[in-house]
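Note that one protein chain of the assembly has been removed; the remaining protein chains are unaltered in position.
Going in written order, the chains are labelled A, B and C, and every chain counts its residues from 1.
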Amino acid sequence: MSFNTFGRLFRFSTWGESHGPTIGALVDGCPPGLSLTAADIQPWLDRRRPGSSRFTTQRREPDAVRILSGTFEHRTTGTPISLIIENVDQRSKDYNQIAGAYRPGHADFAYDSKYGIRDWRGGGRSSARETASRVAAGAVARLVIPEVTIRAYVVEIGGDAIDPASFDDAAIDANPFFCPDAAAAERWAALLDQVRKAGSSVGAVVECVASGVPAGWGAPLYAKLDSELAAAMMSINAVKGVEIGDGFEAARLRGEENADPMRAGPTFLANHAGGIAGGISTGQPVRVRVAFKPTSSILTPTQTIDRGGAETEISTKGRHDPCVGIRGAPVVEAMMALVLADQKLLHRGQCG
Amino acid sequence: MSFNTFGRLFRFSTWGESHGPTIGALVDGCPPGLSLTAADIQPWLDRRRPGSSRFTTQRREPDAVRILSGTFEHRTTGTPISLIIENVDQRSKDYNQIAGAYRPGHADFAYDSKYGIRDWRGGGRSSARETASRVAAGAVARLVIPEVTIRAYVVEIGGDAIDPASFDDAAIDANPFFCPDAAAAERWAALLDQVRKAGSSVGAVVECVASGVPAGWGAPLYAKLDSELAAAMMSINAVKGVEIGDGFEAARLRGEENADPMRAGPTFLANHAGGIAGGISTGQPVRVRVAFKPTSSILTPTQTIDRGGAETEISTKGRHDPCVGIRGAPVVEAMMALVLADQKLLHRGQCG
Amino acid sequence: MSFNTFGRLFRFSTWGESHGPTIGALVDGCPPGLSLTAADIQPWLDRRRPGSSRFTTQRREPDAVRILSGTFEHRTTGTPISLIIENVDQRSKDYNQIAGAYRPGHADFAYDSKYGIRDWRGGGRSSARETASRVAAGAVARLVIPEVTIRAYVVEIGGDAIDPASFDDAAIDANPFFCPDAAAAERWAALLDQVRKAGSSVGAVVECVASGVPAGWGAPLYAKLDSELAAAMMSINAVKGVEIGDGFEAARLRGEENADPMRAGPTFLANHAGGIAGGISTGQPVRVRVAFKPTSSILTPTQTIDRGGAETEISTKGRHDPCVGIRGAPVVEAMMALVLADQKLLHRGQCG
Partner (left out) sequence: MSFNTFGRLFRFSTWGESHGPTIGALVDGCPPGLSLTAADIQPWLDRRRPGSSRFTTQRREPDAVRILSGTFEHRTTGTPISLIIENVDQRSKDYNQIAGAYRPGHADFAYDSKYGIRDWRGGGRSSARETASRVAAGAVARLVIPEVTIRAYVVEIGGDAIDPASFDDAAIDANPFFCPDAAAAERWAALLDQVRKAGSSVGAVVECVASGVPAGWGAPLYAKLDSELAAAMMSINAVKGVEIGDGFEAARLRGEENADPMRAGPTFLANHAGGIAGGISTGQPVRVRVAFKPTSSILTPTQTIDRGGAETEISTKGRHDPCVGIRGAPVVEAMMALVLADQKLLHRGQCG
């Protein structure tokens, strides 16, 4: 069953295909009276926009957003906000080959298995183009949680991680990788150039920190804040892993090492938990890490089958990001904002 | 807002506190006509039951399940199935100390921040005792997906991993760790004895594989099979990370290495994707890995504050698992079953 | 698909069959810190309890409620509240006949058509006994909306309506019919005696007014307050019609007659709308009318078929209310409370 909606009170739905006329997001449950124009959304879309460096797909999309409903005199009215983004640079013919054969690692075979039909042009609904809709919706969510600052950045590409000691917030927007370590960014540029020229791809890890989240958001047990974040992040294309706080590293610690002792304030002497305990925020920064697999579209011919089941080979031409994780950073930020906005309203609803 | 329900069509809700009279699960949306008695549920509860070895909490709970509704002449009727498990071995006085002070790493502070009140006896609602309800509900879910075989096992404790080459399915139920590597199980016994005597705790990693899942379950985009699994697993107490397929390791691969080439059949030459592409099952085994942090209850005094905000120290006595991840294995299996049963019905609903 | 849950934030699920061991309600999303013991619930159950006069079924059920979770030291904790009511006076043998043949007007044939199996004992899940669970949940809902006073009463039985000019709130609890017109109550007693002795049954109309609902609860468009109330009321057994405000009578008016003019205050000079405009409360009393069909269980033999499809006749013995609408009044009140509690939390969530 197709569920293209996320959230419980602050909810958004996305629609549209990579090579259809338009994509969009419908945001419902937004509090009334918030100042909102397209100018509040556009900068976030611009951060995710393709074609801004040689390290992303060369598809040229202005990603200009229009607000079709839900505001009056530039303020939200509490009714559904319809956001629309035109597709202008489709080149479906690049994709003719994939009409007939399944790209390994892509959704092609799974979609056909489920639906018996798929819009193969540019990946259709399964294209990462959908994430533009999330970023647009996320921009609205940010207005709901002005007390929260969200920052996502790439901490690892192709297995080459940043040096935490070199973390520099100012660096994040100063390179095409959302990389907080200027030296790592230089190494990644060289790596990506090599990967791109080889028609290959690499994976990445994105970290996201939300500061200013008050204690008390989230809820036991199946709407735990970490559970919601895991669902949100794992719904992003190419994501294969999610960690809260120390994540898998915590599984290697002793209880004493993993404790987050408290002092008056309250202040915490550590944040192994990533700002969440028992599914509820503790007031510490909420920290999540997200693993993106390498882009499945590669030039190297790979064994596959066609729609009739016959064996063949495929190499994916089209235009692709050699590392989808890079542009994943703004998407991870958007999903963080969308989860937190929802949790804020839910908490207010139950606890006043 | 408290959401104690999981699932969309095949849904379950859990209720009850660690030291209340009873805990329970309410399963709704179950197909009619399935053969179901308590004997179908009890063996799964017995696998999770505490006190079965020296490596788990010494709380003695028979965990006997009763079916209060939803069946007639031992068959499901399609109406809600109410499952109830009595608590018989509460010792609330062990926990008197935590009435006043917050246990670091536990939900105590977060619950109080949210609700202003909490049942501190044995952790109340945030206790891992709740997972018995999941296992009971999961036993019903298994009946909905007879075509699927689910197997969870512990692959790492305290940083000591199994040797994949020694994987032996028969070993899993032959040691108290659900460990598929007999040699590792011996090492873990020694480790756990040491940890237990020190009043300390360790983390663990659980892997779960579901075989027999047909291609086509799951759905774009916010009900992706991997997204649902991530939410399900992250909702389990003490879980801090979830991976699908190769997970974070995939982020370190090149596209060529991460491809899952296909041959006629269809068969796949690899399964880096963990049986899911584009959020939809591919017909390969669905594979997930789950990180459990070390139990937060340790004897070592840790800095904390009391409810009034004053600084103090706490060491948690009570009865605890030195490694919650061990008994996490049956819980992970249950959540896998619950997600897959739901997705099976959802797929049938939309696609016939 | 079986959906035994109602509500969005303040939610409840019911379970249990007429002749099973127990029935129950699970209330989730309740605000924390509310004073709650069984004594807050029991009086409402007592109002609905069967056997309190000769005009209701002679089944003797104490309907004693127990709270199994969700409170601590007599206050709600924000976690799920499990309510349980034992069935003690089942007499399933009275119903043996309906195991094989379908009672016209009852759910028997429809359940079998859907599920292929049904618990025929006392009507199983489709019995009005389920409404005890609603009343229990509704008692919790009332605590969430102390600003609201809810009053339901029977305004018509078997086509004999009260005289609105004789409306006396004090009369409602002074007769076995929840009738606000003492003279009508006397007429109904005679009517019901005759109906009961004839083994027949009659329908009834229940009106319910909620005072103190502030302006602003409810929401466009598919969670309109009137839409939620309609769903809530139509989910009660034997209900076939719902009106808000003037209801069908409004369809016979001119716009001038149906207007609810406003004066400063604001005050309204009329309330044709029943306290709801555009799906949102106006601050006037919320008024709903609910039509109950006559009990389908009658002694007169009626043509029907058996499970094999063969023609036969059936007359329903068992123990039944000759007019289910009477005990419907407390149920209507409960549903009103449940809808309003949910809407209050929803409004607070979105609009603060």
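Note that in this section a residue touches a chain if its C-beta (ideal position, glycine included) is under 8 Å from a C-beta of that chain, and two chains touch if they have at least 3 such contacts.
This structure is a prediction, so every number in the text was calculated from the model and none was measured.
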item	value
Chains on display which the left-out chain touches in the complete complex	A, B, C
Residue touching the undisplayed chain, where the options are A:P21, A:G100, A:G265 or A:P301	A:P21
Touch with the omitted chain, as defined above, among C:D28, C:D246 or C:E333	C:D246
Touch criterion as defined above, residue of C:R142, C:K224 or C:R327 at the omitted chain	C:K224
Absent-chain contact - pick from B:P50, B:G122, B:G138 or B:P220	B:P220
Omitted-chain contact residue, chosen from C:V88, C:A183 or C:A215	C:A215
Missing-chain contacts mapped onto chain B	9, 29-32, 78-79, 220, 345-346, 348-352
In chain A, positions touching the absent partner	1-5, 9, 11, 13-17, 20-24, 26, 28-30, 32-33, 68-70, 72, 75-82, 114-119, 124-125, 345, 349
Interface residues of chain C (partner: the chain not displayed)	1-6, 8-9, 14, 102, 104-111, 113-116, 125-126, 130, 156, 158-159, 195, 200-205, 214-224, 226-235, 237, 239-248, 250-266, 269, 272-274, 276-283, 291-298, 300, 302-305, 309-311, 325, 346-347, 349-351
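In the analysis below, only the chains that are shown with their structure count from here on.
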item	value
Chain centre separation (chain A, chain B; CA means) in Å	26
Centre-to-centre distance between chain C and chain B (centres being mean Cα positions), rounded to whole Å	39
Interchain centroid distance [CA atoms averaged], chain A/chain C, Å	46
Where chain A touches two or more other chains at once, by residue number	9, 220, 346, 349-351
